[in-house]
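Below: the structure, in structure tokens.
Excerpt of the complex: some chains, original placement.
The chains carry the letters A, B, C and D, assigned in the order they are written, with residues numbered from 1 in each.
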Amino acid sequence: MYLGKVIGSVVSTKKDDSMRGRKLLLLRPMLIDPEDPSRFKPGGNTIVAVDTLGAGEGELVMFAQGSSARQADGLKTMPVDAAIVGLVDTVSVQGKKTYEAKNG
Amino acid sequence: MYLGKVIGSVVSTKKDDSMRGRKLLLLRPMLIDPEDPSRFKPGGNTIVAVDTLGAGEGELVMFAQGSSARQADGLKTMPVDAAIVGLVDTVSVQGKKTYEAKNG
Amino acid sequence: MYLGKVIGSVVSTKKDDSMRGRKLLLLRPMLIDPEDPSRFKPGGNTIVAVDTLGAGEGELVMFAQGSSARQADGLKTMPVDAAIVGLVDTVSVQGKKTYEAKNG
Amino acid sequence: MYLGKVIGSVVSTKKDDSMRGRKLLLLRPMLIDPEDPSRFKPGGNTIVAVDTLGAGEGELVMFAQGSSARQADGLKTMPVDAAIVGLVDTVSVQGKKTYEAKNG
């Protein structure tokens, strides 16, 4: 999975019937900066993911891609290749807490 | 999934029998510009996707890849790894509407 | 799927039994040049794909990857993650025909 | 699979029910340096993987991605696209041992 920040949302009325009513959020992958492990380094891609957990804008989430995304609750038969599968409380790198949701 | 702009089309008469009659559109992935979230930044790749929703040239769409693409309506047994699964009405980033289909 | 040019072939006598007798072609992905949409820009990767349609050297083809490649005719149980699924007749970008097989 | 170094961990209380109680570790892919095969070159990405083997911080592991990750013990129906599938004892390149877990 990857860590990602919710940066926005997408509305698509005309879509595959199976996706009706599903919230589509825009994610920016957040990588641990190789130069400074206490910081995130935003990835270049932006991904549209189905939200099954009620994530909000600015929140740090964990998302799965490919067929694994369809194992998320209720997505089995949808043409979905990215889904939010966790809201992140904390991230620790080399023994130090580098992110905490409350002070995220 | 990714956002993508329909930039063209492909005609292939000699193809896998299961794909007969299917429209093949050329997509340029459209990413949110990390420098300026109000703009799109075109991706480097161009992808051939099966269209199941009647997308038109210049339109902004949402597409799925890999085995998830085959979950789109009627594509289950086709050797297809990219399919358009939504026509995009609006995109919002950091609370601001950055794209709207009518004025797309 | 991607567009790709057939640039060569691979012979492998000692291979997974299920792949016996299958033609293995070398493909160079061909992307639409973001700077000049009337031209192709060769990709950096070169991919070995199973040919199920009789593609020839220099031909422009469409290929699928991952599990979708195994949906091509007869490849279901093979350890194959790339297959040619169409021979390309024409490519059109922004309303103009940029490639035609005869004058390819 | 890829080699990866455990650099940290992620806590996510609100996640897909099926993932409850699973340890989530942060991995930095470790590639063999093309310039100097006796050294590792850290990859740019950082991946969240489910740990099924009790890996510790700083350890070199082997991880699988995509649907293959879900073949790891007990992960079949989870929306998981990365799992640690081996703790690495030694790595040898061009006949020389370049890594050994005890003196890792």
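By our rule, contacts are C-beta pairs under 8 Å (C-beta built on N, C-alpha and C of every residue); 3 or more make two chains touch, one makes a residue touch a chain.
Just so it is clear, the structure is predicted and the values come from calculations on it, not from any experiment.
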{"item": "Where 4 copies are displayed, count of copies in the complete assembly", "value": "5"}
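Simple rule for what comes next: only the chains that are shown with their structure count from here on.
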{"item": "Angle of rotation relating chain C to chain D [CA atoms, steps of 5 degrees]", "value": "145"}
{"item": "Residues of chain C touching at least two other chains", "value": "67"}
{"item": "Chain contact graph, described as a line, ring, star, complete graph or other shape", "value": "line"}
{"item": "List of chain A residues in touch with chain D within their complex", "value": "1-3, 31-32, 34, 37, 43, 52-53, 62, 64-73, 75, 83, 85-95, 98"}
{"item": "Interface residues, chain A side, partner chain B - complex", "value": "7-19, 24, 26, 28, 42, 44-49, 57, 66-67, 69-70, 77-82"}
